[in-house]
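All protein chains but one are shown in place.
Moving on to chain A:
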Amino acid sequence: MSPSVPLQEMIRAIRSARTQCEERGVIQRECAAIRAQFRQSDNGGRSHNLAKLLYVHMLGYPAHFGQMECVRMIASPRYSEKRVGYLGAMMLLDEKQDASLLITNSIKNDLSHSNQYVQSLALCTLACMGSAEMCRDLAPEIDRLLRASNSYIKKKAALCAVHIVRKVHDLGELFTPAARSLLAEKNHGVLHGAVVLITELCERNQETLERFRKVPGTVPDLVQIMKGLVISGYSPEHDVAGISDPFLQVRILRLLRILGRNNEGASDAMNDLLAQVATNTDSTKTVGNAVLYETVLTVLHIKSESGLRVLAVNILGRFLLNNDRNIRYIAMISLQKIVGTDHNAVQRHRGTIVDCLKDQDASVKRRALDLSLALVSASNVRSMMKELLLFLSSCPPELRAQAASGIFNAAERYAPSQRWHIDTILHVLTTAGGDVRDETVPNLIQLITNASELHCYTVHKLYRALLTDISQQSLVQVACWCIGEYGDLLLRGECQETEPVQVTEDDVLDALETVLQSHMSSPATRGFALTATMKLSTRITDNVDRIRSIVSIYGSCIDVELQQRAVEYNALFRKYDHMRFVLKMQSSVFCSGSNRQVSPLVFLPQVCDLLDLLGGSEVTLQPIPAVGGTAPGLFTNTSSTTGGDLLDLLGGLEPAPPELSYLIFSAAPTVQVYEKAGVALTLSCEKQSDSGLTVTLTASNSTDSDISSFTLQAAVPKVQILANSSCFTQSKSFFRLQVNLKMRIRISYSSQGSAFQDTVQIDSFPGLSAAGH
């Protein structure tokens, strides 16, 4: 066919433009000319003009003014104009445009045109952009063409019917009879169209599916056709690299899959055929593998015999060893889909899958990672984890986060020992610390806390890691926390599980100071380091002054969080030196994940001096205003001795002075827990957050005489934390504290010269459920 000269000239002109601006100029000129031409009623070059416009449209310029011209050209009696007109309609019109309705009539006429190529244009356009309206209008016509026309038209009508069914589901009923009869055709194009149509009908409507399944059903026919394709000799018309019409074969296999799904009878009828295709198809070229792939998918989705299933999985295993990375990728995806249902069969290929972790291609690597993680089980966790950790150290950055979290999940589910678990997590933090999720730090801390016999080992290991590298924030945070908590074990030097190392107090403080001062440390990390430094003040003996000076420097730090901590720690040093020992208490309670920074100040006890309330005391209250929700105020009590019991969850006592009223929580239910000889204790508690509980005890004196030296000690049982096992998936609170909260109160005071002492136990708290929530 001779090319359109005007079109080619324009294309040349546009391409020779040297800049975008020049191109725009050429196009504007051309479009103006085209518009002028369109306005002229009849000229010989109409198809050329529209073709030019379509080219301009493809470059991205607006071409909507050509829509009406398309409509006009479609109605033209000339084939050349119709051809370009229909092409324009497919490119410029879609069902959303109003102009598309205008071509319905032309299409209708052309569907019954005497020339099949004109019919073909109409069918093609309808299948491309036919709206639901147009489909409803023209469906009977399509059905007629499905039954009575030559095969050239029939195959196109079949695909047109597919489009109609997709747009208007109800019309499926109309085409079902014709579809069934088309399976008897010999022409491959028509057969292919028929199979696609039947597939679409069955997928849309369960009833139709049952009809096609019902004995004898279409399965035997399809099996027959497939056999013909697989066994027959060379057919030049349809051969592709030795496979006879692979396109048709794949479509038939897919239809068989739909017919056989959840249906024993249909699945049985196709069993032999599938085995035959699986064994006889040549797998040296892509096209053969395409057919094998479809066969495997079908086998795995119908109710096939176990022997056939094993055959299918083995084919996938063979695919994994193929040189072509497309085939390897396909195999991985398929194995991923069946790893749940055919787990043992897939496990047999675990070695190959793990090898694919080293593949060059990023997509293959990603799939191999997913699959490897799915294959980790209790029996292979050690070897798999070795491979996965190796992968983590060299994997592409976009996969690191996924690999790290996958490793954590697997480690948590199948860890053979706590030490292994901790080692694994440490390994991940060292190699990919920047890519782990935020919950990792509290999770790891909890894990370490629970593995009490490994504290020594863990702190040594973390200290060594800290010395090597302080850039991985998660690791540094955990290390700081650990050093703060178990620093005494570190300084002691001996450790059964690892080689001993001499660590002096200065060494440890050096390490923490490096973290504090490094520009690589995030504010959260600095917080950890500062707190750890502070905690060490009770665990070391010689360098307390050094700690004091470190802490005081940060009292004027720009970072508000750090400044607050430093100021409070300073206060501890200055005024409450005797209470610093509380930092020694090993914390087994934790803030929830929503507050990433663990503030140990929550654990400091609050002991209120009641003497002020009751009169007759020289000690004055000096509260430190609470800043934020996590740092409650501290009250002095120089004359009392604090008990050695673990004092957590204890709130401050209700103070009378109005400037301290910020501690009063209104509307909390109160109950009297003790009353004797005029001294009464009332208790109220309020849940402030998921993790914080404030218990307020108020003591009152109703006697005539004064009471002096009133001390109060409170203790609660140590609590065990039950971690929520899905802590990796939830980012917020993942601790559920389940304990029956009890409290034992001991009061002692002097009244009228004699000393009194009493103990009371509180078993139920107002406002709390019995479970202590």
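Simple rule for what comes next: contacts are C-beta pairs under 8 Å (C-beta built on N, C-alpha and C of every residue); 3 or more make two chains touch, one makes a residue touch a chain; residues count from 1.
Just so it is clear, contacts and distances are computed from a predicted model.
**Student:** Between "Pyruvate dehydrogenase E1 component subunit alpha", "Trafficking protein particle complex subunit", "U3 small nucleolar RNA-associated protein 14" or "AP complex subunit sigma", which matches the UniProt record of the unshown chain?
**Tutor:** "AP complex subunit sigma"
**Student:** In the whole complex, not just what's shown, which of A:E69, A:D110, A:D245 or A:D370 touches the removed chain?
**Tutor:** A:D245
**Student:** Just to verify: which one of A:Y329, A:Y569 or A:Y749 makes contact with the chain not shown?
**Tutor:** Of all options in A:Y329, A:Y569 or A:Y749, contact with the hidden chain holds for A:Y329.
**Student:** Can you tell me which of A:R46, A:K156 or A:R565 touches the chain that was removed from the display?
**Tutor:** Reading the full complex, the residue touching the unseen chain is A:K156.
**Student:** I need the residue numbers on chain A that touch the omitted chain, in ascending order.
**Tutor:** Residue positions of chain A that touch the missing chain: 1-4, 7-8, 11, 15, 51, 54-55, 58-60, 78-81, 83-84, 87, 94-96, 114-117, 120, 123-124, 127-129, 150-152, 155-156, 159-160, 162-163, 187-189, 192-193, 196, 237-238, 240, 245-248, 250-251, 254, 286-287, 289-290, 293-294, 297, 325-327, 329-330, 360-364.
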